[in-house]
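One chain of protein is taken out of this complex; the other chains stay put.
For clarity, chains are labelled A, B and C in written order, and residue numbers in each chain start from 1.
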Amino acid sequence: MIIKMKKGSSKNQYKKVVDFLESKGLEIKDVSSEQVTIFGIIGDTTQIEPFDLYAFEGVGDVTRVSTPFKKASRSFHPKDTIIELPNGLKIGGDHFTLMAGPCSVESEAQLRTIAKAVSKTGTKILRGGAYKPRTSPYSFQGMGLDGLKLLRKVADEFGMLVVSEMMTPNLLHEFNQYVDIIQIGARNMQNFDLLKMLGKTDKPILLKRGLSSTIEEWLMSAEYIMASGNDQIILCERGIRTFENYTRNTLDISSVLAVKELSHLPVIVDPSHAAGRWEMIENLSLAALAVGSHGLIVEVHHDPEHALSDGAQSLKPKKYENMVKKLQNIAAVTGKDVQ
Amino acid sequence: MIIKMKKGSSKNQYKKVVDFLESKGLEIKDVSSEQVTIFGIIGDTTQIEPFDLYAFEGVGDVTRVSTPFKKASRSFHPKDTIIELPNGLKIGGDHFTLMAGPCSVESEAQLRTIAKAVSKTGTKILRGGAYKPRTSPYSFQGMGLDGLKLLRKVADEFGMLVVSEMMTPNLLHEFNQYVDIIQIGARNMQNFDLLKMLGKTDKPILLKRGLSSTIEEWLMSAEYIMASGNDQIILCERGIRTFENYTRNTLDISSVLAVKELSHLPVIVDPSHAAGRWEMIENLSLAALAVGSHGLIVEVHHDPEHALSDGAQSLKPKKYENMVKKLQNIAAVTGKDVQ
Amino acid sequence: MIIKMKKGSSKNQYKKVVDFLESKGLEIKDVSSEQVTIFGIIGDTTQIEPFDLYAFEGVGDVTRVSTPFKKASRSFHPKDTIIELPNGLKIGGDHFTLMAGPCSVESEAQLRTIAKAVSKTGTKILRGGAYKPRTSPYSFQGMGLDGLKLLRKVADEFGMLVVSEMMTPNLLHEFNQYVDIIQIGARNMQNFDLLKMLGKTDKPILLKRGLSSTIEEWLMSAEYIMASGNDQIILCERGIRTFENYTRNTLDISSVLAVKELSHLPVIVDPSHAAGRWEMIENLSLAALAVGSHGLIVEVHHDPEHALSDGAQSLKPKKYENMVKKLQNIAAVTGKDVQ
Partner (left out) sequence: MIIKMKKGSSKNQYKKVVDFLESKGLEIKDVSSEQVTIFGIIGDTTQIEPFDLYAFEGVGDVTRVSTPFKKASRSFHPKDTIIELPNGLKIGGDHFTLMAGPCSVESEAQLRTIAKAVSKTGTKILRGGAYKPRTSPYSFQGMGLDGLKLLRKVADEFGMLVVSEMMTPNLLHEFNQYVDIIQIGARNMQNFDLLKMLGKTDKPILLKRGLSSTIEEWLMSAEYIMASGNDQIILCERGIRTFENYTRNTLDISSVLAVKELSHLPVIVDPSHAAGRWEMIENLSLAALAVGSHGLIVEVHHDPEHALSDGAQSLKPKKYENMVKKLQNIAAVTGKDVQ
């Protein structure tokens, strides 16, 4: 961390902040010149929030030069994390993993129809929402526990695994029972009580990026989970909020590369929530493969017009099948293994 | 709601979406011309999420022309909501209410020092965090229940009320016991499980705007609380995330005016989190009064350099006192009553 | 266009806005219900800026249902525009066109080294800045006319075409003389005097998207050029400004799909300015191909450390060569023709 004092700040102000830092066991290296008073801080600075140092009068700029996360950082863990699932499926490295299914579980028949269709393409992870975060209290809120049970039942029929979103720490027991990968949604990325609870399960966590989260904040949320004891995390880019509203969100495809540089954790892409328009899903998925992500989570529905949520961004099974073929074609020349 | 079909869409596609809408009890008014197929939907459209209609092939644009919220809307409740607190204090209308105190409760002595100082200026609501949402798992996470108890104890000594942030539904009982206003933080504005739980208390709720929430989404979160049975809500603008990072967030001062137009609920401003720099608090507070907000929530600390959180954006008591005097001067000429 | 009157607006207010619209030759279709007064406007609404209608008291919401651009719209020109360059090279359709070269022309030797290297890979368009828009007045501002002349000379040696940025209408004559494609930079996307002048040349225009331009505004700038008489336009996505600043800008890869839906004009991607980091260029370029764009404009420099501008986002020739091979591999399975 580097601190630059304000022009005209006093020696006493300088002393106060230096004393404070030294009391934390940190070492000061001064590099001041005639024009400017500036010094570096050596040691474990993750205990300090740079912003808090502005509380000291005279402090001008505080700049962090090391990442605030440790366990999630590639510096501390240079090799790629590869997550191994119960059925031997692997996420990370050269694997390109597909997760597909409806936005919401609506009925056993609906889920089976879709699971059958996506399973046929070789997709081995079934997605589906049982508890739904909806902007409006008047919208369908999900089937709840019955939805979780249906997911387990139908996935087992087709030899698939289940990924589903958990919104409250109170349901951890049920998710442990019925689900293989626990999804934390964008709106809960900084629901810290929820994150801390995830140390109490050994299920892998699919951690979506918040709508307006920086890459650093996203990795800090991963750090929360890791700090509480669970290091099986799959990150998921799903679009960020910007001024552009032709698409529902703006897919930040570069974030895949940033995550791969900063962290060892696998990172997949959710083109459905990013675009919000099914017409774009195929091409964004091809781009997600080409850019180097580790997989996709895609909404598929056989009757999107009557879907209880997100029909607009759901692919019909036939379109999904075509897309998987194109993914396989590109994967064949880029050394990836679509699964 | 207005739906425009895509150029080249078929009669069958048109029929499918119209049939669907009519099956929901909605009425269709067609205004198509030779160039374009377009129709309006009459009836209670809050049951439909416009985005979902894109699932119908042939649908080009869907535009909502009425707000998706009801109970929070001024159309349904034209008169200003004025919230009356246990000690008779009122929030809303021509009242300009001050809430002040430390970011985090750190100790009884700290809290008493600050409460005494802000109380002296006539401020009657003590803020203080007992459970803290921190970006880093390695930062101070708050004193927890002991913090809540201290807030109650110290506030009572000075005849003040308590506002404090609740992060998890599990603690509602404790907050009901120790707190007068329950704060929902920006990161939890769309933690829907938490919002639904607030129907189970009759305490007023201070609902902060999410970092990247539109005004409509913010009011929809208020609607969640109201739909679950609690209509005592105070909205709080605290800055949004933009590309500008000289300030911690960008105070969207116009949102105060937007909320007052769209809703009957009172709206206050948090200049501390918006700016992130104590030097700006006073002037932003004066602006918040001038623009027509119903109050402020401000961080005050007697020793901000050693604050365990947010010292950088905390005012020292003397500066807070000066600010209150300036607020009173402006209020005197604008017909507001600072309390 | 759809207009919804405010609740409580008067008949007289309604009459005023309707009279105004009818005086413009537009037709009104009323679809009001008991709850809401609402009507559609039929006719050529491109003459009206929706925002201006809010000037009428009583007007609540104005919603455009047709695009404000005509010549740039796919509705008016369903077939893809394919631009043919002097040497027969084509941009658009299934062609994937590469443009590469230094950020700035620095010297004849520099330019020749780079042109030779990129030419070797089959790249036929040489990029290079002679007039540079720099944030700081103290930074290198480009070689000016000498730079243009060098571009022409060196490109001719290798049988290449030249693309370079024009910042002021006064230099049109010189650009006509030395350049094959005139680039309009992001900062000048809404320099309307400059856009209007481009009707006076028959050179193709490479129109970059502004840092904070919506897709609609970008197409409106294309419309300006087309309305002034030049319909040879290549759009270029180069990243937008968002809250995320790990990358220089956020590459909005979905905008390629949006443009292809809304317009018939070709659209390429500039990964260099989007990412601002050379490490990301290759993978973003592969994604740009996979998503369906019509080409790339890439910064290449043999000695980026000593480049006078943008060295950080320039690929070394060897890396560029590797990237082109990977592009060709993917193009081979996706039916594109890299040139």
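Keep this in mind: a contact is a pair of C-beta atoms (placed from the backbone, for glycine too) under 8 Å apart; a residue touches a chain by one contact, two chains touch by 3 or more.
Keep in mind that what you see is a predicted model, and the values were worked out from it rather than measured.
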item	value
Selected residue (touches chain absent from view) among C:A130, C:M167, C:I182 or C:V338	C:M167
Selected residue (touches chain absent from view) among B:A275, B:A312 or B:V338	B:A275
Omitted-chain contact residue, chosen from C:R134, C:K149 or C:K326	C:R134
Residue numbers in subunit B that touch the chain omitted from display	212, 214-216, 240, 242-247, 250-255, 257-258, 261, 274-275, 279-280, 283-284, 286-292, 326, 329-330, 332-334
Contacts of subunit C with the absent chain, listed as residue ranges	16-17, 20, 46-47, 49, 51-57, 68, 133-139, 167-170, 187-188, 190-193, 196, 211-212, 217, 220, 223-224, 227-228, 241, 248, 276-278, 301, 304-307, 309-314
On subunit A, residues whose C-beta touches the chain left out of the figure	2, 4, 7, 27, 29, 31, 33, 35-36, 38-40, 42, 61, 63, 65-66, 75, 212, 241-243, 245
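The rule is simple: only the chains that are shown with their structure count from here on.
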item	value
Core chain by centroid distance, with centroids computed from Cα atoms only	A
Distance from subunit C to subunit A - Cα centre to Cα centre, in angstrom	31
Inter-centroid spacing, subunit C versus subunit B (mean Cα positions, whole Å)	39
Two or more partner chains touched - positions in subunit B	212, 241
